[in-house]
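Just passing along the structure, written as structure tokens.
Just one protein chain is left out here, and the rest sit where they should.
Moving on, here comes chain A:
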Amino acid sequence: MPLLDVQSLVTEFPGAPGGPGNRAVNEVSFAVERGKVLGLVGESGSGKSVTGFSIMGLVDRPGRVTGGRILFDGQDLASLSGEEMRQLRGRRIAMVFQDPMMTLNPVLTIGTQMTEAITAHEKVSRAESRARARDALGQVGIPSPEERLSAYPHEFSGGMRQRVAIAIALLHNPDLIIADEPTTALDVTIQSQIISEFQRLAETHNTAVIWITHDLAIVSRLADDIAVMYSGRLVETGPVSDVLTDPRHPYTAGLIGSVPSQNTRGTRLRQIPGMTPSLGRLPSGCAFRTRCDRATEACATVPPPETHEGARGFRCIHPVHPELLTQ
């Protein structure tokens, strides 16, 4: 049984008055095993962050989860009370945010903030929670953690702040960490350190990780599985090694093609024409068809169903490399 099993999740935001809601997350299904890293990839506005917040039960009003099930360790999260859900947050499911400059309270010391994260779930003495906070800082590679506990966020660099945020996420040894573009705001060397840090910690604690990003390079390095999202739907899922070397969906192929590499030096980068459509005005049928060079009239009729191929799945009726299809 996977640790997290998301089944046909739908998260809606109200659309025009009287009209149907806008589905920021539309029939999304995926699963994450313990100790595995899932890379959730997509452009801005594709619904990948909303997916993360839906799992946490923290979708901003007026949006709400309107369909599907989220099974965490066999338990339907929708059946939990507000207090039970709060108990889960931080203790069993932790989250790391994108901008480390913004995720720490500027007017409280790091120690205070970490102590609070501990006492939100456990009744421990001040001294003990401070000791735990100090150990957690040391664990993510912050030098002289004892002194840093009494420092304020502005005294830390961006990379160090993200380490603090990760240390807070790790305080209760969560089963699942949802990392929402945690390295996007950092420079490449720090990015690399944070990723290694994450890999090491996820391995030692057997933690499942959902890594939300738009950076395929990070996914190829870190993740076991990949889920590609476009306009609220998962268009392709599967093991990272398969999907990135041999994509089925034209959108995935387009994303891979637009990553600069040694081989494409000197030539124009391929880019996907057009822009992500806004949720209120999605094209009929396949949402990607207006930007797709393989689109035919058949693509406009119904959203393509999911085709399974071993551990992989994709939603396209004109997949790339159709000659390799087994069905």
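What we mean here is this: a contact is a pair of C-beta atoms (placed from the backbone, for glycine too) under 8 Å apart; a residue touches a chain by one contact, two chains touch by 3 or more; residues count from 1.
Keep this in mind: contacts and distances are computed from a predicted model.
The UniProt record for the undisplayed chain lists the protein name "Peptide/nickel transport system permease protein", from the options "Sarcosine oxidase subunit delta", "Peptide/nickel transport system permease protein", "VWFA domain-containing protein" or "Hydrogenase".
The omitted chain makes contact with just one of the residues A:86, A:294 or A:318: A:86. Interface note: of A:9, A:25 or A:56, the residue touching the hidden chain in the full complex is A:56. When you scan A:71, A:120, A:259 or A:320 for touch with the missing chain, the hit is A:120. The chain omitted from view is touched by exactly one of A:9, A:38 or A:94, namely A:94.
Between the chain not shown and the residues A:16, A:107 or A:127, the one that touches is A:107. Within the complete assembly, residues 56, 58, 60-61, 86-91, 94-95, 97-99, 102-108, 112-113, 116-117, 120-121, 152, 154-155, 165, 168-169, 171 of chain A touch the chain that is not shown.
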